[in-house]
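All protein chains but one are shown in place.
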Amino acid sequence: MADLRVNIGGLEFKNPVTTASGTFGNGEEFEDFFDLDLLGGMFVKGMTLEPREGNDYPRMAETASGMLNAVGLQNKGVDHFIKEIYPRIKHFDTHIIPNINGSTVEDYIEVAEKLNEIETIPAIELNISCPNVKAGGMLFGTSCPSAIAVTEAVRKAYDKVLIVKLSPNVTDIAEIAKGVEGAGADSVSLINTLLGMAVDAEKRKSVLSTVTGGLSGPAVKPVALRMVWQVYNAVKIPVFGIGGIMNATDAVEFMLAGAAAVQVGTANFIDPQIPVKIIKGIENYLERHHFDSVSELTGAMEI
Amino acid sequence: MADLRVNIGGLEFKNPVTTASGTFGNGEEFEDFFDLDLLGGMFVKGMTLEPREGNDYPRMAETASGMLNAVGLQNKGVDHFIKEIYPRIKHFDTHIIPNINGSTVEDYIEVAEKLNEIETIPAIELNISCPNVKAGGMLFGTSCPSAIAVTEAVRKAYDKVLIVKLSPNVTDIAEIAKGVEGAGADSVSLINTLLGMAVDAEKRKSVLSTVTGGLSGPAVKPVALRMVWQVYNAVKIPVFGIGGIMNATDAVEFMLAGAAAVQVGTANFIDPQIPVKIIKGIENYLERHHFDSVSELTGAMEI
Amino acid sequence: MSKIIADHVVVEVRYPVNDSFIITLRSPVDIPDILPGNFAEIQIENTTGVFLRRPFSILDVDYESRMISFFIKIIGKGTKKLGEAKRGDKVSLIYPLGNSFSLPEPGKKVLIVGGGSGIAPFVLLGRNLKSNNNDVTFLIGGKSKKDVLVSSLFSGFGKVLTTTEDGSAGEKGFVTGHSLFKSGNIHFDKIYSCGPEPMMKAIGKIANRNGIDCEVSLENMMACGFGACLCCVTETIEGNKRVCKEGPVFNVNYLKWRI
Partner (left out) sequence: MSKIIADHVVVEVRYPVNDSFIITLRSPVDIPDILPGNFAEIQIENTTGVFLRRPFSILDVDYESRMISFFIKIIGKGTKKLGEAKRGDKVSLIYPLGNSFSLPEPGKKVLIVGGGSGIAPFVLLGRNLKSNNNDVTFLIGGKSKKDVLVSSLFSGFGKVLTTTEDGSAGEKGFVTGHSLFKSGNIHFDKIYSCGPEPMMKAIGKIANRNGIDCEVSLENMMACGFGACLCCVTETIEGNKRVCKEGPVFNVNYLKWRI
């Protein structure tokens, strides 16, 4: 059987299949469906320094082969995560990686510092690409200097593996990836959602309470693949590929385009057992194509 | 019956439904399917100063609710258009609008000057957003200063209605729209295709000969609607809404989000009679919702 | 609570009225306990424009023969396609999801008010209330006669009253205008309601005015249905809560409804 392990900034993942932040809750909802120990890793719901109520309902619109969401980082704050949630989920034998968010650089630093104290949390994902909040969020990820600034600041406050999640709503994602690499990121993950919108023609109203929201699902896969490929060719740090992964073939495509590992997002809503099916499908692919290790797939695409 | 006429920079269109450049050939292929006189307008295949062979095959990949193309502006040059093609199609009682492209500002100017001489051509579309050519193309449309520079230059060379087609592959499309408005554009059209990519997992190869290509179809509609809305709120000139319009409801959504008129693209491949169906569907919508004129729809979306 | 995610086999699709159907499916495994108000997320494959699963209240269940059924109104692409399912087709279901209606003490008098597809949870609720020795009155509203035809589903569990907007069956008007409420003295200990939001709000108002405990079942837009996405929230006195997880059944006074 092929070796499924991948290494991200010195941290070993038992396999390259992880779940994307905001699409997997804190994992608990999925215990009804499969053994979470099977996962390569779990990126838990985005958290902030203070609790947030998120945006008003409606927060969701279905689109062609995708969906828009405008959840807006509803969460009870990092302290609640550390005191209430983490103790309940830390027994899972998989990397639990918090996704951190802030309105200011100071917010990010404080959240990172608190998480730095939790010995068993081996990594954080710095979300500078949330399109659904008014202050901060995507703004950090759409300008190179601010992406660098927040990465540098968090880098100083955080000792372990730092993954920076990039926004696709930019002219040149490779440039920003290079920026955060220089600022000390151990890895980048992409893509977060594409900024989109839905209109209800009959009601002549925007569907989402926030007008715009984040597009995810298979609709965005071609854009995500392109960005992963561009970033892979621009940086040396490993890339998490994200965007519309619905099955093992999609996951393999991302790895061939340059991803060292993948995150499965929206697909969890349609088939909560999909991460396990993807792990098995990758194993099967490696066997059929005679690979010894999954890491051989990374960037192995011919042009 | 409601008034379907719309006005773009002083030019009256008999209805707001036009066909998008590169998806309608020079119109002739569609004569087999419907009476082209019914169209509000027809944006013909992108042309350049010199003939171009376009990119190598494969140029197309199907994606979830969309497609990627990498045609790369295959065309026989503006002179061929003026001498051979235009005389064959000018009898259609609809606005025939060339889509012009170049590798340098000088290219654009020369093409525009030549078309300026054709009295019965009332407008041109300046394509600064083609993702499928190596030089020029999208590069003009992804930086504000160069978008302004090429628009200003063509504005000087062209007396009639100047529509500038914007690239969605940017951080801030509203800023670029404002720039080209200031540079003298009479209208902006958006979106051109999103830069994407497809991978063949079994062959471990990129599907397109050019690796990346332009994504179109319903998959991109949420992004296109968002950009139309952003641009509508940023400029005073009328906006052509483009991106994944498959039926009259989609067209109405674009108008509610701020479009004064729409362009139908990829849908033509699946149903070559779709423009007429959309015109009828809009009429029907206006009647059901008691509008006197289609232009009342523009920007009429409640938040 | 253990959850099922599995392909079920369509046993029957029948149309009691034109625009609504009852679909019955057989589970490949034993069905866990289903409580009134629980729902399922049904995957409707190969349907242009349908990407996510669709939530539907569980109408009835037969544990012995492993049958589960739904009462579904055709309102868009997904429900239309599902209504075309043929015997033997496979359909993926996830259930049981959500919380459930709480039962009152035995002997208490309850009123159940439903409209449209909102009546689905009331078969299980009616049966449970009957076993609990409650005195149950159903009040079912619709546009016209055909919309309240399905009220026969409840006749085994209590008294059934109807209203129709066009007066073609039962009293003419909306449920909230039923003479039951006009009398001024409404002798119920508990009211349950499911249906269009304006109806539930009006019923909630009547309940509040009369000091009666009232539970409603919400139908928010859902992406997952099992608590993972936070898309389906509703405002409550304790902040935003997930309708799919903390709901769909809420006490009206827990909701931040301006009624």
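The letters A, B and C name the chains in turn, as written, and every chain counts its residues from 1.
One rule holds for everything that comes next: a residue touches a chain if its C-beta (ideal position, glycine included) is under 8 Å from a C-beta of that chain, and two chains touch if they have at least 3 such contacts.
What you see is a predicted model; the values in this text were computed from it and never measured.
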{"item": "Contact set of the excluded chain (shown chains only)", "value": "B, C"}
{"item": "Which residue of B:Q74, B:S143 or B:T249 touches the chain not shown here", "value": "B:Q74"}
{"item": "Listed residues C:K81, C:H178, C:K201 or C:K245, member touching the removed chain", "value": "C:K81"}
{"item": "Residue in contact with the excluded chain [from B:R59, B:H95 or B:R155]", "value": "B:R59"}
{"item": "Touching residues on subunit C - with respect to the absent chain", "value": "45-48, 81"}
{"item": "For subunit B, the residues touching the chain missing from this view", "value": "22-25, 29-30, 32-33, 45, 53-54, 56-67, 69, 71, 74, 217, 266, 268-273"}
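As a convention for this text, only the chains that are shown with their structure count from here on.
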{"item": "Most distant chain from subunit B by Cα centroid", "value": "C"}
{"item": "Whole-Å gap between the CA centroids of subunit A and subunit C", "value": "36"}
{"item": "Rounded Å distance, subunit B centre to subunit C centre (Cα mean)", "value": "47"}
{"item": "Subunit A and subunit B, separation of their C-alpha mean positions in angstrom", "value": "34"}
{"item": "Numbers and ranges of subunit B residues touching at least 2 other chains", "value": "none"}
{"item": "For subunit C, residues contacting two or more additional chains", "value": "none"}
